[in-house]
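Every protein chain except one is present and positioned as in the full complex.
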Amino acid sequence: MSYIPHTPEELKQMLKVIGVSSVEELFKDIKPALRPKSFNLPEGKSEFEVKEYLQRLSQKNNPYFINFMGAGFYDHYIPAVVDTLVSRSEFYTPYTPYQPECSQGILQAMYEYQTAICNLTEMDIANASLYDGGTALFEAVMMSLRITQRDKIIVDGGVNPIYQRMLLTHTANLPIKIVRLPPNIKRADREKIYYHLDKKTAAVVLQNPNFFGSIDDHSDIVEKAHQIETLVIENVYPISLGLLKTPGAMDVDIVTAEGQSLGIPLSFGGPYLGILACKKAFLRKMPGRIVGATVDKQGKKGFVLTLQTREQHIRGYKATSNICTNAALCALRAIIFLCALGKQGFVKLAHLNYHKTEFTKKLLKDIPGVEVVNSSTFNEFTVRLKKDATSVLKQLAEKGIIGGVPLNRFYKDMKNYFLIAVTERRKKAEILKFVEALKDAINL
Amino acid sequence: MSYIPHTPEELKQMLKVIGVSSVEELFKDIKPALRPKSFNLPEGKSEFEVKEYLQRLSQKNNPYFINFMGAGFYDHYIPAVVDTLVSRSEFYTPYTPYQPECSQGILQAMYEYQTAICNLTEMDIANASLYDGGTALFEAVMMSLRITQRDKIIVDGGVNPIYQRMLLTHTANLPIKIVRLPPNIKRADREKIYYHLDKKTAAVVLQNPNFFGSIDDHSDIVEKAHQIETLVIENVYPISLGLLKTPGAMDVDIVTAEGQSLGIPLSFGGPYLGILACKKAFLRKMPGRIVGATVDKQGKKGFVLTLQTREQHIRGYKATSNICTNAALCALRAIIFLCALGKQGFVKLAHLNYHKTEFTKKLLKDIPGVEVVNSSTFNEFTVRLKKDATSVLKQLAEKGIIGGVPLNRFYKDMKNYFLIAVTERRKKAEILKFVEALKDAINL
Amino acid sequence: MQLIFEKSVKGRHGVKLPELDVPESEELPQAYRRTKAPFLPEVSELDVIRHFTRLSQLNYSIDTHFYPLGSCTMKYNPKFTEEIARIERFSNLHPLLPEELVQGALEVIYETERSLCEITGMDGFSLQPLAGAHGELTGLLLITAFHKHYGHQKKYVIVPDSSHGTNPASAGVCGYELMVIPTARDGCMDLKKYKEKLNPEVAAVMLTCPNTLGIFNPHIMEIADLAHQAGALLYYDGANLNAIMGKMRPGDVGFDVVHLNLHKTFATPHGGGGPGAGPIGVKKQLVEFLPIPRIIKKDGKFSLEYDKPHSIGFIAPFYGNFLVVLKAHAYILLLGKSGLISVSEKAVLNANYIRAFLKDYYDLPFDRVCMHECVFSAKRQAEKGIRALDIAKYLIDKGFHPPTIYFPPIVKEALMIEPTETESKETLDEFIEVMIEIAKLAEEHPDVLKNTPVTTPVKRLDEVKAARELKLRWMG
Partner (left out) sequence: MQLIFEKSVKGRHGVKLPELDVPESEELPQAYRRTKAPFLPEVSELDVIRHFTRLSQLNYSIDTHFYPLGSCTMKYNPKFTEEIARIERFSNLHPLLPEELVQGALEVIYETERSLCEITGMDGFSLQPLAGAHGELTGLLLITAFHKHYGHQKKYVIVPDSSHGTNPASAGVCGYELMVIPTARDGCMDLKKYKEKLNPEVAAVMLTCPNTLGIFNPHIMEIADLAHQAGALLYYDGANLNAIMGKMRPGDVGFDVVHLNLHKTFATPHGGGGPGAGPIGVKKQLVEFLPIPRIIKKDGKFSLEYDKPHSIGFIAPFYGNFLVVLKAHAYILLLGKSGLISVSEKAVLNANYIRAFLKDYYDLPFDRVCMHECVFSAKRQAEKGIRALDIAKYLIDKGFHPPTIYFPPIVKEALMIEPTETESKETLDEFIEVMIEIAKLAEEHPDVLKNTPVTTPVKRLDEVKAARELKLRWMG
């Protein structure tokens, strides 16, 4: 396959205009010594052949097991309108809308996205997306360092370990101190947080629901932190905001989230959507593109990228972040998803997730040998078995059930623990099948 | 699910405007005696539930066997651009472009389609599509009756029996005589045709390549027919026109074809695409919509539906056909398919089909007990076995190979015959596997 | 925009095909080969994409504009059903595959037939007809077979003068003579004239119900009885079924044969002209005449039955427009009983809302409650020189697809408005506002309406020139 339109005749004409006799002449600055030592790739194939090959590969994957996996990434239904609309090439083939007059479609959609995120979180402002939840959390931490001019971060033990480890990697070369509290299945450990909280602390990082599924009201922590001008960053799970007390209501300063649940397929890890919202006061420290409303010369309403002076392409070394490409198309998915469901639908979605999970939890509580470790949860919770969870999960897999995420993937000593997520997609029959299979497996 | 936007509040306001107190009042003309005796349907479900159900149903189908089935309907590769473009809702959600100024997209595309069909067939004019190849053939026959004012049709034994039987059904109530010649695997049986050909004959219906795969040059038949002002209708296989002598070159009067091979999925029988082209002289007798070029008030080029006075919505009882809905979206697929391949690609496609078939034919000829019945063919041919073909094909199916179409599905006494189609999608390895499996099966 | 043929550059190519992986055989004899490669555009894939993407943007469509095209039921086409039709295990089935490999597809057909029977009150359905008019023809062929079977001599088909053009045209294609009944002052078929015309040689009476004026005929049962007494069968043109789901079933009030347009009532897309699907339903006494094959369910397995001696035979190459049927099946499952009833209620509500607002501004030749569409006459405007066509073109400028105009022909300067149930009150209000504006402009500034449309890529096109000069293909 080739997407090159040039015919031999045109090639000749073009070379003549340029005044060279061959294309190779255009590469004369690349001297012989600089030429490739090897370029050993197979020759190109037709669509048809590549499709056969990739379809064969895809058959080696199997996403069709009954799945209770979550850990921050959830199997939610994606309404058909989402794919239909993001498949419009006027949405997926442009780039960042630097020229607003011919990009009003993207710009307005991003403005609507920002509005929806603010409404969900009850925060003042949101940017137009970051790469994913983990990098969003990293950016939030960077913001807090810049805003407070302090150098210490406290990370609660309920924050997704996937993001904790990303945070460590990203900040490895920075002169800051990150205090990570031990994993903590229940609500945030106030005692430990307050033990470390001091005037050097730029931010306390919390998560709600936390990694283990527990729900919390962090208002008291926020209040304590604010007394010494420490910020609070909260990572949230967007679907839970159909039901749970919002970070805005808790007076949180910066909110981050993984937006995958908002109409983005699980995609084996990406692309996802980094959500970041904060208080108005921190606007100029916020990373990423932001769309603002304005008017044109004739007073007609329109949208532009604004506050670009924060960004790398203008500010370079002093930019609030190095981000350039973001996740606009995923943000578009999110706003379409939120509109398709609408206010009622979104609240109902949270409702379905909550009640299906509670139902599952209740059934599991009745099984001897299974302990549900946390109490108030949203759509995920933690269980402890009397035996190795990984081997039990393997037995479930043989029956076509992915029972959840074994916690020893993240914490070596949590061998008997696993996480169970129950979304609206899990039907009663599937839940019952899972519960029965689990009973069998732990009695083996 | 429901696609109704009305809120209870709006409902109230609207009823007030109308001046009735309930929606039911609007149905007062439907008196109690006229009301349904039953309306026993299940209640509606969500997208998500219906998707699960239909996906489960789809799993009961299996199109992934190695397939040598043709009989006029072929497994060709459809480039990704085709689906991408016809999935644009500006193409699939409008209706017939009665208002040209806001329908230039469809109209121009149909004009381009008409042009491409003329170029492929070397005929003067083509309409903007009919339902399928079979109804196109029926319409061609009706045209010939109207043009000649005669009442007899001769149908060659090489014409697809699927279309022959459709023709019989459609004309059952008409005072005409249809002479069907017996099935004839090789080229058109001149002797039999000439035996029946007389001045009452409106048209001779031929097919090239014929149903059994045989190629012919019908020029001599056309010449003979024209001597007594009988028309010749030829049904063709579009892909073969990349290689074969065209109906235009044979001076054929009306050409019909099933356009499924031009970018339309096999779809378990439809929707397909009826192609109809003819000589300019017959324009006003041609059924179906036709797009013509014109100019607007400012002299700018544009396109409109033209010659609408032939059509049922204007002419009613005296229309050239009762057709209203056609197959515009399938015609759009065809023109996109033809553009995507382009002149070179289309000729190459014919080339691939031809040579893969010849290769297969040669291998089969070497198998004792397998007789290849026809000589010159394009991408399909007929074999005779020394035993029942259906049972042999069943054995192949057990190995994941659909070896072809058993001819006793159409002709009871052709028990030992089957049709084999080899398209560009069949790889050498698949052909070899098929040949080996066939060897095994006939020796059982 | 240039034609794609005009963009062709010699030697350019788009999609690449695989290389031949078997040895080349001898070429065909010259006599069988074409002398010159067909002229198809030589363009790149990007050329193709840009060309057709831009072309698409020149169309008004349901997804971009309100589209109240009367009698066509241009309602929202759910994206979900499109998604379903893309499932390869449905879309990629060869129609001749062994039954064991297509059980799911056969089940779709079987279940859809059953749903349509229940919705219409008929006893048997065939999904084979490929479009509405094809359904009509099939229906008339069934009726013919029925009469022949019982030795009835039949010659005529009766239609009212308000009928869709397809009704008389189908009668003609099927070899019948036509009798046309005028419309009475109540907007319904003239009962007296009907009785006069009815005679034992009438094969069928074809009715649209509600008719193309959007009016439901309260005397439908009487009409049916009279037809039956005369030995004629009553045919239901299902183009307007969207008005009456759950309110009336043709099978309950005396209709013997119905066709449905899946692309209307059941929301499958119209595709710029097609494809649609025109299933045909019949009462018990006609079931044996339905086209073959029939789909049979036995012990949970589905099979195709061809051995039906009284069947009219094959009307489609296989089982109808399967992918269209699949979309309609999904639609019926999504909406269910209450959903379908609500469809008709809101379709009728929307039409009456428009009727109520506009009747002070436009002539309403039959002023009574309408069903899912209403037909105005612009004759008041025509007196000022403003014809239905002018109104249509101004609507385009205002971002609305025009209603059907000049149909039915019994209404002068007809404006046939069918809003459908999927349109919201705001959209109707915006449309009404523009229609009122037009009525005022026709009085005060008729010239403004004459030069429309101005916002479109082309201005008013010369249709006379098109029909006179007949450029029907590009010749280079």
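Letters are used for the chains, namely A, B and C, taken in the order the chains are written, and counting of residues starts over at 1 for each.
Just so it is clear, contacts are C-beta pairs under 8 Å (C-beta built on N, C-alpha and C of every residue); 3 or more make two chains touch, one makes a residue touch a chain.
Here the structure is a predicted model, which means the values were calculated and not measured.
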item: Chain not shown, its touching partners among those shown; value: A, B, C
item: Hidden partner chain, touching residue among A:Leu181, A:Leu197, A:Leu241 or A:Val255; value: A:Leu241
item: Absent-chain contact - pick from A:Ile18, A:Ile228 or A:Ala281; value: A:Ile18
item: Contact with the hidden chain (one of B:Pro79, B:Gly133 or B:Gly158); value: B:Pro79
item: Listed residues A:Lys285, A:Arg384, A:Arg409 or A:Lys433, member touching the removed chain; value: A:Arg409
item: Interface with the undisplayed chain - residues on chain C; value: 7, 9, 12, 44-47, 49-50, 53-54, 57, 62-64, 76, 78-79, 422-424, 426
item: Residue numbers in chain B that touch the chain omitted from display; value: 1-10, 44-49, 79-81, 83-84, 89-90
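Basically, only the chains that are shown with their structure count from here on.
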item: Chain centre separation in whole Å, for chain B relative to chain A (CA means); value: 48
item: Length of the line joining the C-alpha centres of chain A and chain C, rounded to whole Å; value: 46
item: Multi-chain contact residues (two or more partners), chain B; value: 47, 77, 79, 84, 87-89, 424
item: Of all residues in chain C, the ones touching two or more other chains; value: 12, 15-18, 43, 45, 47, 49, 53, 78, 80, 82-83
